[in-house]
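Heads up, one of the protein chains got dropped from this complex, but the rest are sitting where they should.
Which chain is which? They are A and B, in the order written, and residues in each are numbered from 1.
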Amino acid sequence: MLRRSVLGLTAAGALAAVLPFTAPAMAQYPDRPLTIIVPWGAGGGTDATARIIGSVLEKELGQPVNVVNRTGGSGVVGHSAIAEAEPDGYTLGIATVEIGMMHWQGLTDLTWENYTPLALMNEDPAGVQVAADSEYDTIEALLDAIEAGEPSTFRASGTGQGGIWHLAIAGMLNDRGIDPAKVPWVPSEGAAPGLQDLVAGGVNIVPCSLVEARALIDAGRVKSLAIMSSSRADLFPDVPTLEEAVGSDWQIGAWRGIVGPSGLPEDVATRLTEALEAVYNSEEYASFMQGQGFGVRWAAGQEFADFMAQSNTALGDTMKAVGLAQ
Amino acid sequence: MNAILAAFELVFTWDVMLTLVSAALFGLLVGAVPGLTATMATALLVPLTFFMDPIPAVGAMVTCAAMAIFAGDIPGALLRIPGTPASAAYVDEAYAMTKRGEAETVLGACVLFSAIGGLFGTAVLIFAAPALAEVALKFSSQEYFWMALLGLTCAAFIGASSPVRGLVSLLIGLLISTVGLNNPAGVPRFTFGSTEMLAGIDFIPAMIGLFAVSEVFRTIAAGAPPWDTVQTRVGNIFRNWGGMVRTYWRQQLRGNVLGTAIGAIPGAGADVAAYVSYAVSRRFSKTPEKFGTGHVEGIIESTSANNSSLSSAWVPALVFGIPGDTITAIVIGVLYVKGINPGPTLFLFNPQTIYAVFLIFILANLLMIPLGWLVIKFAKHLLRTPRQVLMPIILVFCIVGAFASNNAAYGIILMLAFGVLGFFMEENQIPIAPCILGIVIGPILERNFVTTMIKADGSFIAFFDRPIAAGLGLFVLAIWLSMLVSAIRNRRRGDLDEALS
Partner (left out) sequence: MFGVLLLLFGVAVGLYAQTFPDIPGQRYGAAAFPTAIAIGFAGCGLAMLVRGLRTASGPLFTRTEWTRKPGALTSVLVTILCVVAYILLARRVGFIPMAVVILIVLFRMLRVPWWQSLLLAVLAAFACDYVFRSILLVPLPFGLMPRLPW
């Protein structure tokens, strides 16, 4: 260890002697490692997305990019950590759709306005999944059965109480003029346990994204009836959009984007947006997202800000309509 | 047959072997450091796998995770600081053996039975994956509820020297698990307005505090006296193996089976497997009074269980893409990126790949023996270091480990608070292990209770109206009844006080 330290110190000395003459651009951003804060745990989709963005961004910026998980509190903790970071461009974060939901539930005061929007990188629309042996083959038949049936005939799961997929189905029912309370929500620790319970027969509907249901759809255990998006998914082109199937324009999805704390210097934000655009267009990012089955969507700067504002209002309206907002 | 040969060709190349060995060393390092978990080790490997071929990529993650789970035993045995939660169940026992001077024996047992357990789990994975996955998929919230309750019942066995104190410890753990937002209703509980507390109490800093920091306090308070006993040099850790396998083959087999069964059910991982096996071992032991005093029997059973559960967690993952734990969740993502889509088709269309993955499982568990031996040889020198030097350094390690769990000072605050709590608990003879179990199982129990009640509109019959749930439920009730009966019998004999104290 000592030898290592001595070597390191010598190297540092040598470097310090040479650097002033060779690198006049030392002060130029970025001159030290960056950190990307992930509000969700290692192993999840957001974590994976952040890590691939981080590893490509590293090459773009020529500085190491550390991906750091700050988990818990349904994303509140991590989102707060991003907002509270020094606005110097060295701490960024990956914001998720929950930023437009938490404050309506009264969990935090944070909204999308507490961040400098850099780039929207991904969006996965919600789908409507039922077990493969379910008697309903179309979304229309399912919705009719929900409307005609007694309350609590159907139960849905796939995320926590008031989570994004809970809103997806509640909003869909609301949009069709059905009382969302007719389909009670069974909270779960994410889509995977929800889907498992769907196959085990514990619940009837899981309105998660198609990516999350992919393995079980491929295995022939689960079928997807519709996707709550404006266009069909590349992954499952046979699944109709809600609009095609029943003429509803209800759309919702989980999105992820890179943001900084509010008040990021303009030149830093520009540099980062450029680098992120290069990441978005890179071969690695495209093939990774395609491999995972994640949808990609790009928006930068003001466009991303408008997107978040719109997402925020839509989510708020739905949550008020179904009684999840405080 | 051709597929198997093709698999051999895929695996036995220089770069795959090199990757496996480096991943193994990395896993050993991470696992041996308290606060860094096997999950974290695997997540750190993700960016590296982007630049690897599919087989070395999967191989690196599998090997790394297996090593990390074993390596968690090392600081547990030497310093009473479990490296990973999966080692917490038997850390007291292992440390007691170290104090008796048998550090090499206990670590030798850990490495051997970890490897055998892993191989057993792999065998089950190879031969019974599809069938086992079918059963695992039948588990709904009712079944999980009973499983969790069964796990909690085990806590009574763990603290069996004093059921009431064990129960108090368990309740403390359960109460801790309710802190935060992570509950079925999604409302903040016991957070007292703090944003950090919304995240709840992460059990990694809690575990570091309860076990390690409290131990540091105790040693420092006593002025860091030198170790009581000199380590008896077993010299060759392999020598005792024959004897241990002969004496404890039943325990080992039971640990393997139990670990495999628990691991195959998505959501219950290596930590739960270790606790349940330890309790089972104690319950059926011919010499239960030796448990807790440094007896290798329970260690063998539970270290077998945690490694076999790691292998069998792959059953639902490979067959249905349902992650059995957080580690498999990460690897499933990588599998997709590498074009190896989990699912029944994997066994049909890509047999050479799946065989290659199986081969890697076998290799990883075999590698554990020589590498584990090296690490043990190196690690036992820790015990030669004077304690007044060792303890402060451990404290700094604890601080960093607690910080690393969530990259925030909050982790260190938790660690300190739990260090003090652990100190007081031990001073009042309240065992610590049940508390950790409570923190782990509490959320599972509550979530599955509430979701079952939502599904059944509050009717308790729901807990018995599915065949597997009814079976598990009756089993749990039978255990409780037998405990009650033996308690009453003791009371008749008039030694209730002894049973309670």
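Please note the rule applied: contacts are C-beta pairs under 8 Å (C-beta built on N, C-alpha and C of every residue); 3 or more make two chains touch, one makes a residue touch a chain.
Note that the structure is predicted; figures quoted are calculated from it, not measured.
Touch with the chain omitted from the figure is made, among B:7, B:450 or B:469, by B:450. Of the candidate positions B:3, B:17 or B:44, contact with the unshown chain belongs to B:44.
Screening B:17, B:135 or B:220 for touch with the missing chain picks out B:220.
Only one residue from B:10, B:36 or B:368 touches the chain missing from this view: B:36. In the complete complex, the residue from B:4, B:21 or B:413 that touches the missing chain is B:413.
Annotation for chain A: contacts to the undisplayed chain at residues 1-2, 4-5, 8-9, 11-12, 15, 32, 35, 66, 68, 161, 181, 184, 323. In the full complex, chain B touches the omitted chain through residues 29-30, 33, 36, 44, 164, 167-168, 171, 174-175, 178, 183-185, 187, 189-190, 213, 216-217, 220-224, 386, 388-389, 391-393, 395-397, 399-400, 403-404, 407, 409, 412-413, 415-416, 419-420, 423-424, 427-429, 442, 445-446, 449-450, 453-454, 457-458, 497, 500-501.
Simple rule for what comes next: only the chains that are shown with their structure count from here on.
Averaging C-alpha coordinates per chain places the centre of chain A 30 Å away from that of chain B.
Put simply, chain A touches chain B in their complex at residues 41-45, 47-48, 51-52, 54-55, 67-74, 76-77, 80-81, 105, 107-108, 152, 155, 157, 160-163, 184-189, 192-193, 195-197, 199-203, 214-216, 218-221, 284, 287-288, 291-293.
Across the complex, chain B meets chain A through its residues 39-40, 42-43, 46-47, 50, 137-142, 180-182, 184-186, 188, 195-196, 198-200, 202, 266-267, 319-323, 326-327, 329-330, 332-333, 336-339, 341-345, 406-408, 447, 450-451, 454-455, 457.
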